[in-house]
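Showing just some of the chains, left in place.
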């Protein structure tokens, strides 16, 4: 009784309910994954600890663990993107990688090509300008940045594509757990930028996937 | 010297720089619009007062004013959408209309079909459920809501399309100028929802247009 799994979601939204593991017990995660595994080929669980993965693996042996993204993935039916369209995931710094990988893995499991360009923050703008070509080739762009989150605005001004900005909690002091990057991105002077929750790589990956698969 | 208009933007982003009138003098707005009018067919100015419009009209006689959206529009070259794809703009209440119209007018001037469904907030969920068909037909959805902004989550859970949530400053007390709706939308449990700044109808309209015109 503790979970009403939304089995209808695959039909309604093209992908089954994703398990958000944070705040759940190992036992609850196992039961929910087991339940999902009965009716779905592909399963995704985010914010999973290694311990949760071990417990899941005993019951769903083909589960995999992407450590940096803290994700459990079951991928029985390889979704094919069938196009050259790709999602570009960028970060301002090295420390933003876990969030970026959550986004990238989400998008890949949902059947998209993903390319990564990491550590191109605005303190050395030439690093970003050097990426001009891949920026123009991308179909959707996810920008992951902490501290002042300025990367989203600069990228947003360089392209005419959807830019999904993910503020991260990377930083200290007046960053107030990601608030500085969040406010920065919400106030972006570049039009065409939308924002998801602090550290919400999954949400960005999911939205990018929806946009990337529009026809 | 007071403004470096980004004449390159039409080429780079498919639409000229949009004039954000708030905080500018009437004189500055007129000079910027005049300058833009020399090299562009279509011009958009947001947060414009009637007084600004009068001054602009004397110099650019084919300028129009959309009062509820507080926008000045010059539309010499009708951009045609050429598809049945449309953007759906929804509001939770009647008071959210000015922001919704800023989004809708922006999207229309940028060449999109737009349909409007207003006043379907979650306090009477049947009003929303009755819109099931148009929700499924839409290509991109903009949800405009103040107070607790719950509409974005409910809509986000009903469709597999990009949902752009616009929190509004409509409300009072612990709404703190739109903060309640903003936080609510950022924390949406529905994946596929992204958020723009409080009352930022323009930003939502611009992003929706970019997504809607992807091929």
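In this document, chain identifiers A and B correspond to the written order of the chains, with residue numbering beginning at 1 in each.
Keep in mind that, in the parts below, a residue touches a chain if its C-beta (ideal position, glycine included) is under 8 Å from a C-beta of that chain, and two chains touch if they have at least 3 such contacts.
Since the model is a prediction, treat every value here as computed from it, not as a measurement.
S.K.: Of how many identical copies is the complete assembly built, when 2 are given in place?
M.R.: 8
Here is the rule we use: only the chains that are shown with their structure count from here on.
S.K.: Could you work out how far the Cα centre of chain A sits from that of chain B, in whole Å?
M.R.: 26
S.K.: Within their complex, state which residues of chain B touch chain A.
M.R.: 12-14, 18, 139, 158-162, 164, 182, 186-187, 191-198, 202-204, 206-207, 210-211, 214
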